[in-house]
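I'd like to ask you about the structure that follows.
All protein chains but one are shown at their positions in the complex.
Right, subunit A next:
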Amino acid sequence: MAALSINNVCKTYANGTEVLKGIDIAIEDGQFLILVGPSGCGKSTLLNMIAGLDDISSGDIEIGGKRVNDLSPKDRDIAMVFQSYALYPSMSVRKNISFGLEIRKMPQGEIDATVERVAQMLQMTHLLDRKPSQLSGGQRQRVAMGRALARNPSIFLFDEPLSNLDAKLRVEMRTEIKLMHQRLKSTIVYVTHDQIEAMTLGDRIAVMKDGIVQQFGSPQDIYDNPANLFVASFIGSPSMNFIPAQVVESAGVLGVKICDDQGCVILPLPHAQDKMQPWLGREVIFGIRPEQITDARTAYRAGLPVMACHIDVIEPTGPDTLVFVSLNNTKVCCRTHPTEAKLPGHSMELVFDVSKAVLFDPATEQRIA
C-alpha cells in the first residue's frame, strides 16, 4: 500500500500532439482514485504512465514517496487489470495467477499458498485448471483481478475493467471491487468513462478533458460543486439542466428570470448574491439538477418558488418519472414522483429547489456561483 502523487505530468508525442498538459493529482495511502472523462481525454495514457508502460515527457510520478519516473513497470510494485482481461491464453488459470510470482522467484510453496488464498477469496478454486477460453466474461474478469491480487502490490491499476461485461454483471462486479477495496484498504487507480462507476466507487475523482484535470475532489463535492460546465454536464444522470437566463433584481434580491410560454417567474438565489452582483442585467447559464425541480409532494421544504409549466414529454423510470418542460426555450428535465406526474400536454406545478443551483459564465463556461 502506498500513496501516489502525480506532479505536473505532461505527455507530448513525437508528432507534437499534447495528450496531457500538466496533471497534478495526489492521493493518500488506501484511497480509491477514479480517472474519468470522455474518450481521448488522456485518462488511459495517464494510467499507462503510472504503470510505466508509457514514458513521461515532463513532471514526476511518486509511489510511496519514491520517484518512479525511470523505473520499469516490473520495479514499480504495481498490478494492473485490463479491459480485455489480457489473460495468457496458453496458460491455465493457476498459471496465469502464478506467472508473475514465478518470474519474481517466489518459492514454489509460497506460490501455491498464494494461488490458493486468492482463488478462495474470489471463489474460483474450481476454475484453477481451466484455460481462459473455457471461462465466461465475468470469470475472466475475476481471474484478471486474482492475478493482480496475488502480487499484493502497493498500487492496483484498473483500466476500464468492467466495460466488456453486460449491464447486470457490471453492477455485481462493481460492488465486488468496492468490497475488495474496503477489505484490503489498498490504493487503487481506476480509469473509466462511466460517471456512475466513478461516483459509486471513488474516494477521489479526477474529471479529465483534453489532457487537463477539470476538477479533482470527492464524488459528492464534484456532484454538488462542479467547477465548470463540462464537469457539471459530465457527472450526473440524467444530466444537469443548463438554462440560459438573465440575472435580475426583485425586492432587493438577485435572481434569474425563467419563462415558459405562459409567463415568467424570478427565482431568487440568496446563497449567491455577492457573486451575482457584477452580472446584474446580463445573461448567465443557470444550472439545476433534475431532482431539484420536482412536484410539491416530493419537495421536502415549503416556501420554495413554484411555477406552473406545460409538459412536453414524460419518461417513467419506475422510482421516478422524468418530466420534460420547456423553459427559456430550453428543454428541461425534472424528476418527479410517479403518482404526481401529469400527462404530456397538461400543465403541472413544479417546485424549484434553488439552494444547490449553480451559475456559469456563458463565454468561459466557468462557474460563477
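Operating definition for what follows: a contact is a pair of C-beta atoms (placed from the backbone, for glycine too) under 8 Å apart; a residue touches a chain by one contact, two chains touch by 3 or more; residues count from 1.
One rule holds in what follows: contacts and distances are computed from a predicted model.
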Exercise. Per UniProt, what's the omitted chain called: "NAD/ferredoxin-dependent reductase-like protein", "Carbohydrate ABC transporter membrane protein 2 (CUT1 family)", "Chemotaxis protein CheX" or "Cysteine-rich domain-containing protein"?
Worked result: "Carbohydrate ABC transporter membrane protein 2 (CUT1 family)"
For this session: Tell me which residue among A:Pro132, A:Gly146, A:Gly202 or A:Gly217 touches the hidden chain in the full complex.
Result: A:Pro132
Problem set entry | Among A:Ala86, A:Val171, A:Cys259 or A:Leu322, residue touching the chain not depicted | A:Ala86
Exercise. Which parts of subunit A are in contact with the chain that was left out?
Worked result: 14, 48, 51, 53, 72-74, 78-80, 82-91, 99-100, 103-104, 132-133, 140, 147, 151, 159
